[in-house]
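Only a single protein chain was left out; the remaining protein chains are all shown in position.
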Amino acid sequence: MEKEMNKNSVFRVGILGATGYTGRELVRILSHHPQVRIDFLGTSSAQGQKYFNIYPELCGCPIGNMTLTDEHDVPQVDVLFCALPHGIMAERAANLLVRGIKIIDLGADFRLKDPAEYELWYNCVHPDPDLLSQAVYGVSEIYRREIFTSSLVALPGCYPTASLLPLAPLLRHGLIDHDSIVIDAKSGVSGAGRGVTPQLHFSEVDANFKAYGVDGHRHRPEIEQELSKMAGGKPIHISFTPHLVPMVRGMLATIYVRVKDGIEEEDLRRCWQTAYEDESFVHVMPCGVWPMTKHACGHNSAYMQVSLDRRTRRATLVSVLDNLMKGAAGQAVQNMNIMCGLPETQGLASVGIWP
Amino acid sequence: MEKEMNKNSVFRVGILGATGYTGRELVRILSHHPQVRIDFLGTSSAQGQKYFNIYPELCGCPIGNMTLTDEHDVPQVDVLFCALPHGIMAERAANLLVRGIKIIDLGADFRLKDPAEYELWYNCVHPDPDLLSQAVYGVSEIYRREIFTSSLVALPGCYPTASLLPLAPLLRHGLIDHDSIVIDAKSGVSGAGRGVTPQLHFSEVDANFKAYGVDGHRHRPEIEQELSKMAGGKPIHISFTPHLVPMVRGMLATIYVRVKDGIEEEDLRRCWQTAYEDESFVHVMPCGVWPMTKHACGHNSAYMQVSLDRRTRRATLVSVLDNLMKGAAGQAVQNMNIMCGLPETQGLASVGIWP
Amino acid sequence: MEKEMNKNSVFRVGILGATGYTGRELVRILSHHPQVRIDFLGTSSAQGQKYFNIYPELCGCPIGNMTLTDEHDVPQVDVLFCALPHGIMAERAANLLVRGIKIIDLGADFRLKDPAEYELWYNCVHPDPDLLSQAVYGVSEIYRREIFTSSLVALPGCYPTASLLPLAPLLRHGLIDHDSIVIDAKSGVSGAGRGVTPQLHFSEVDANFKAYGVDGHRHRPEIEQELSKMAGGKPIHISFTPHLVPMVRGMLATIYVRVKDGIEEEDLRRCWQTAYEDESFVHVMPCGVWPMTKHACGHNSAYMQVSLDRRTRRATLVSVLDNLMKGAAGQAVQNMNIMCGLPETQGLASVGIWP
Partner (left out) sequence: MEKEMNKNSVFRVGILGATGYTGRELVRILSHHPQVRIDFLGTSSAQGQKYFNIYPELCGCPIGNMTLTDEHDVPQVDVLFCALPHGIMAERAANLLVRGIKIIDLGADFRLKDPAEYELWYNCVHPDPDLLSQAVYGVSEIYRREIFTSSLVALPGCYPTASLLPLAPLLRHGLIDHDSIVIDAKSGVSGAGRGVTPQLHFSEVDANFKAYGVDGHRHRPEIEQELSKMAGGKPIHISFTPHLVPMVRGMLATIYVRVKDGIEEEDLRRCWQTAYEDESFVHVMPCGVWPMTKHACGHNSAYMQVSLDRRTRRATLVSVLDNLMKGAAGQAVQNMNIMCGLPETQGLASVGIWP
């Protein structure tokens, strides 16, 4: 019904943090979205500049000629994408919501439901804890219904998306042991953003591979919160180690879980197939084919595969996505489509780039 | 007029060599082209297989489910893209043309106008030299008019496109010395195709940079043929050195030319701006901004910049494009749009991916 | 005593498989080894060629001028390094041993003690199973004593070395649960050798990350055999997933183990420190510093770090080495030094290259 209504509407959108990589990726998608008009590119550092001054490859595009605006001067848009460091949207969201603006926050401010957890992991008191319960956690495939009616979506981090898509159905159907989950995740460098640090210097990263955040990464409580929900509220503690791969885009999670007695590999695969058969962006790969990060490069799909070792009763799950697409901007637009009653694949072309 | 006519038509297309990188890139573009239906994926090696068997990331797309067909069984399509090794289309083109099929040959068979040159560089007698004069050399910006009415387009190599776009206007307007042209070109590895050789082994290429074909590369006679035309028929000999960059996509040409007396840097830039002001895919960058290969990654644009050293009277021109897009599949579709009376930018989205 | 004796001796060595990457790495080390003379470079493909024809960067070195010899014409050397595909040395070792030649086999023929396991994983009957018990498994730090008196060393694979160094002391001292071991390992591409396959094409590997051998990799039985020994013979089954990183050299293993009740992070670290305090090539990193693959690039060291999550009682161990050095050629020379009564660090410089 509503979808019918919105077939020809054009939605005005704004982007906060337009100069960062996630902002740039939103621009790429939304520029080609047939039912979107970008009205606002917000910045805290480049006010008054043309967008092509930051991204000169856009010197020939209309969007390149758009002027960056102070991020506090948000006009009356339909949807606002916020790609800002944590701590900012928590303070500003309420005011924007009362103006009738739908918010999709790609930052971390509304992901954790428990303000104490937020304080613990982000080292600051949450300024608007009431909003936490109002925010919907934006894994489209899991919370589609809630997203549809929400005005405030907290987009999950890239690691949580890559972890939850394979684990959620298995947990929901009780196929795996709660206390056995090990997530060994690997990410391209763009996930760290455009900020300049010695750790991201080309000469330090290239031809190098490392673990980081081994003692505790901010995406861990987020994953645990959601896994616990999938497990009917039973608290779940996981082992989670993120790694940095010398490449720009892409994320792969290798997940180890002990399966329940009597469960076979085929059961796990069938559980996934059932869960995702109607999904446009989650693909269980054909038997024997294992996803690699480049499969997902530049588009919004996630890919999965599974193998069970009967000796150890541990299954190895592998999931793959593009951290800037299904792990950030792509999923954000997927959520926008849901929120606005548009076809979910609108603007999210499905044939990716190769090689 | 004709464009009016074709506003809603759908063109049936086929791709010969669909499993190679150029074929794959054509699939990516044409799958999202609003006025194209892919009717045929031809192969010499994977007959009967689903396309997703070759490219498993397409397992969730309609095109992935398409079956690869023997490359000799070309159905009655409107346009046939041929991404085959040289020597094959030269024999087959005539038969396809009489069936009313428009051909865009991404291979080398119809680029050189002189059969003797073809024989010299490709080590075989051209089987159908009459077709050489019929074929149009498909740099869209230079031969648009001829492409519009042609049924056989010989798509230029990637190096020639990157060389001709900056040089053609300067030569046509007599701003540079004919005998001074040095083209130092650098390409990503995908330009070498999907064939397996020791030279393309990851461990040999990564963290490595090299020149190749220094004693003579097949793209040199092609560049010289076209430059000579631009110079009113005066034979031009160039120095041309291709290099391999440890990256997948992208091409950058650094070109050195001696400018005529009295010509200033601004004259060169203005000449370019005039030549390309109405072009959608060629961009003279703002002063002081130099193009890099990633600017063009995944889309059909070429970028250019120039600097003149008054001491030596030599100008340094830099041009950049994606070897698989403006250097191959992108330009092929641009030509198809021209041949079919479609808007030239149809299906060739202009906001590229970054980073 | 014997070391005293060998202070000025020069040992004649030969290398089978000299044209491969491991062979090349052996040449690099042994050329600068003060007590070694390379007498023989064996090949199955390049007989009669100068070594610099294969590796032109050696055109100015004496070793580059050495002629490659048929791999069957092994002269009377003191030590023979064999860097050949599996299946060949199993047939030839006995004959070489009777000639008094010490063998260090970098291949897989003598790693598994159980001929049935060999047959299962390498698809052929072992031609000389008696030799299996004679061969010493060459992790220098674990089997130094046995290596010292051995004439046949089976060099472990790179994954096993990276796995056993951190796990062996913890298992020996009973600090961890036997059935909880998950090894998530990542390797650079050179580990796959110099052979040409589509999977190792630069355009397929670059900017890509993938798991492989998830259903069972040949290094798994090798790791399990050794871990079981460390655990006093109790059979151990592990989860093991190798991954390919888009880089040439380097290996990192992230290992998850459940620790016994009462064991703290500090106990694990102290166990390592005690085990390795006198070792030249195994380094427990300072607290808070996590090893990355480039730390080990080009030299023979392995690095380790550990973190314990008290909630899950799982420890995360990270170990790093260069797959061609401590994972192959470096460890081979370390073993040679032990076998010949030389200082163990001879020829194995310890200050690595950076960046």
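Order of writing sets the labels: A, B and C. Residues in every chain begin at 1.
Note that a residue touches a chain if its C-beta (ideal position, glycine included) is under 8 Å from a C-beta of that chain, and two chains touch if they have at least 3 such contacts.
Everything quoted here is computed from the prediction, not taken from an experiment.
If I consider the whole complex, including the chain that's not displayed, which of A:Asp128, A:Asp206 or A:Glu279 touches that chain?
Counting the whole complex, the residue in contact with the absent chain is A:Asp206.
For a quick check of understanding: of B:Thr43, B:Ser140, B:Thr293 or B:Asn335, which residue touches the chain that isn't displayed?
B:Thr293
Hey, which of A:Met247, A:Met285, A:Ala302 or A:Met325 is the one touching the hidden chain?
A:Met247
Contacts of chain B with the missing chain: which residues?
Chain B touches the chain not shown through residues 179, 182, 184, 186, 188, 203-204, 206-212, 214-215, 237-239, 241, 243, 245-250, 252, 254, 256, 290-294, 297, 305, 307, 309, 311-312, 314, 316, 318, 355.
Write the list of chain C residues that the hidden chain touches.
21, 24-25, 27-28, 31-32, 52, 55-61, 63, 190, 206-207, 248-249, 280-281, 283, 285-286, 289, 291, 294-296, 298, 301, 303, 349-355
Which positions on chain A touch the chain that was left off?
Residues of chain A in touch with the missing chain: 21, 189-190, 192, 194, 196-198, 200-207, 246-248.
As a convention for this text, only the chains that are shown with their structure count from here on.
Rounding to the nearest 5 degrees, give the angle of the rotation that lays the CA atoms of chain A over those of chain B.
Between chain A and chain B, the superposition angle is 180 degrees.
What chain is most central when centres are computed from CA atoms?
Taking the mean of all protein C-alpha atoms as reference, the closest chain is A.
With centres defined as the mean C-alpha position, give me the chain A-chain C separation in Å.
40
In angstrom, rounded to a whole number, how far apart do the mean CA points of chain B and chain C lie?
Distance between chain centres, rounded to whole Å: 47 Å.
Going by the touch rule set out above, which residues of chain A reach two or more other chains?
Expected reply: 206-207, 248-249, 291, 294, 355.
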